[in-house]
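A single protein chain has been removed from this complex, and every other one stays in its place.
The first chain written gets the first letter, and so on, giving A and B; residue counts start at 1 in each chain.
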Amino acid sequence: MIAEQIVNGVVLGSMYALVALGFTLVFGVLDKLNFALSELFMLGGFVVIASVGLGAPLWLAGILVLVVCGLLGLVVEFVSFRKFTSADAQVTAALSSLAVGLIMIDLVQKTWGGEPVSVPVPIEWRRANVAFFGMQIQVMKIVILAVTLVLMGVLHWLISRTAMGRNIRAVAESPTFATLLGIDVKRVNQQTFFIASALAGAGGLMFSLRNGIASSDIGFTFGLKALAIMAIGGMGDLRGAVLGGILVGVIESLAIQFGFGKLGEIIVWALMILVLLARPGGLFGAAHTTEQRA
Amino acid sequence: MSQDLLFLTGVNILMAWSVYIILLSGSLSFANGGFMALGAYAAGVLTVKWGMNFYAALALAGIGTGLVGALLAYPALRTRGVYLILVTVGLSFIIQTLIQNTDYVGGVRGMTGMMGTTNWHVWGLIAIVGVGLFWLSRSHLQRQLDAVREDERVAASLGIDVVYLKVVCFAVGAGLAAIAGGLYSHYMVFINPDHFNIFVSIYVVLYVVLGGVNNFIGPVIGASVMTLLPELVRGLQSYRPLIFGVVIIVLLLVRPNGLLSFRLRTLGAHKEGGA
Partner (left out) sequence: MSDTPLLDVRAISKRFGGITAIDDLSISLFKGDILGLVGPNGAGKTAFVNCVTGFYTLSGGAIHFDGRDISALPLHQRGRLGLARTFQNIRLFRRMTVAENVACALRDHADRPLRSLFRFGGDAGFVRAARDLLERVRLADKADQLAGSLPYGEARRLEIARALATRPKLLLLDEPTAGMNEEETQELLADLRRNADLIPSMIVIEHDIKFIRDVSTRVVAMDYGRKIAEGSAAEVFAHPQVVEAYLGAGDADV
């Protein structure tokens, strides 16, 4: 039972990790919080519903999620981040993206109503199990894990192997320096937002496939946890986001297993607060002390 | 205007002020919905389960939550900017989840039986807090708070105890949110943890951002406009979040300090101090 809960936790955590990767990418590059990502996570499920409703097969719907959420990410960048470039505008940009998130929730509720909507996944998909070391594991969970791993692999390749990734890393290191090198920072910001938003959307896609529903409130009930996970893993630390996501997913699953129920929801936030206070560099990063700005 | 609407406006003004008071020292709190919940439940338990006098319960809820706020603030204020936003968002979730799991106050099903608040209570408190904030705006303390908000390290080097001021502001803001919560629960008769979810915290912060962060009138304008406008203009009601979101986005782009962006001077000419 515990092993199964750990597997469940890893599945849950991999979805958290996708959104946390989005948060941490944006923070790493721009030093800003993009609150709209948790609502793009929420939108992921609804894009599936809409595309399948229009007759798209599920694999195409999945790709559409990435594209649509990515494009919406560009809108968020334009509306809430383009003008607020200075370090002083950190809070302003966060508030603005929060407002964009509120609009997304409202538009979804206007279109699909406030109640959860079921995602058209063939029931046998969700029923199918395979035996694995004596455990019965839903095929769906394996698919989710596989897709997540592929996406993470692609992200790793993009960041570490491509010219775009090199530029993104340069801007994350120092926007001023990157400009001097002739890197188009605006373009890098857009690329970052597209990737981050597509990842958040993918997280939402996985979530809706696992649960069979999409709901307008999962952005702040689940998506915002990814924000905490980003902080736990170290803000701007990609590896930390993945490890943090899986850690939190497993802890939450075990908390349910041991009868803590919803109280488990506190763990992620409490852990985040502790990490921010005691190890601002993240749970897995080197414990670097930063001299306060003079 | 209906009694309920008048009441809701009043509570939102108090909540906006509770955020404004914390913001006086330069910290943005997304935990005030949580403090409101603590006050609402604490006052409710005191009157309904312990039979305490309404006013005493309110005062006790306010002071108690203020102390909790001070205890939380002391470590939390080591972080700043977006980090403090994260910490306060976390506090909001933690408080809500704790209440959901406390059977003594009904858990997710909520709690009932509180009564006794009238609009007189709410608006009387607004008058008192308003006079207090006006008094503050003319004081040496306000000047020191403004200095802290502009550059806290420099302010500290001048001998201003920044941490102390921040903790005091956080405690007072938390206490005011709690009293607003106590008034709310004793008007609504029934409350559940969902009444105080993260959106309450977010909305209240946005009231202040909308109305203006530099003077104590701004939050009143922000809270009033966003509570009343959708109710009074026919057909707008169901578009409230949409309109609110758009207004905030546009405002941040064109008037980042809010509608009323002037700052009241603490010395000399009392005219506006520029945007």
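Just so we're on the same page, a contact is a pair of C-beta atoms (placed from the backbone, for glycine too) under 8 Å apart; a residue touches a chain by one contact, two chains touch by 3 or more.
It should be emphasised that the depicted structure is a prediction, and the values quoted were computed from it without experimental measurement.
Peer 1: Per the definition of touch given earlier, which of B:Leu46, B:Val129 or B:Leu165 contacts the omitted chain?
Peer 2: That would be B:Leu165, which touches the missing chain.
Peer 1: If I consider the whole complex, including the chain that's not displayed, which of B:Arg78, B:Arg143 or B:Arg240 touches that chain?
Peer 2: B:Arg143
Peer 1: Over the whole complex, note the residues of subunit B touching the chain we left out.
Peer 2: So the residues of subunit B touching the unseen chain are 135-136, 138-141, 143-144, 146-147, 150-151, 153-165, 168, 263, 265-269, 273-274.
By definition in this document, only the chains that are shown with their structure count from here on.
Peer 1: Where on subunit B does subunit A make contact in their complex?
Peer 2: Going by the criterion above, the answer is residues 28, 75-76, 78-79, 81-83, 85-87, 89-91, 93-94, 97-98, 100-101, 153, 197-199, 202, 205-206, 209, 239, 241-242, 244-246, 248-249, 252-253, 256.
Peer 1: Give every residue of subunit A touching subunit B within the complex, in rising order.
Peer 2: 32-33, 79-80, 83-84, 89-92, 94-96, 98-100, 102-103, 105-107, 110, 220, 224, 227-228, 231, 261-263, 265-266, 269-270, 272-273, 276-277, 280, 292-294
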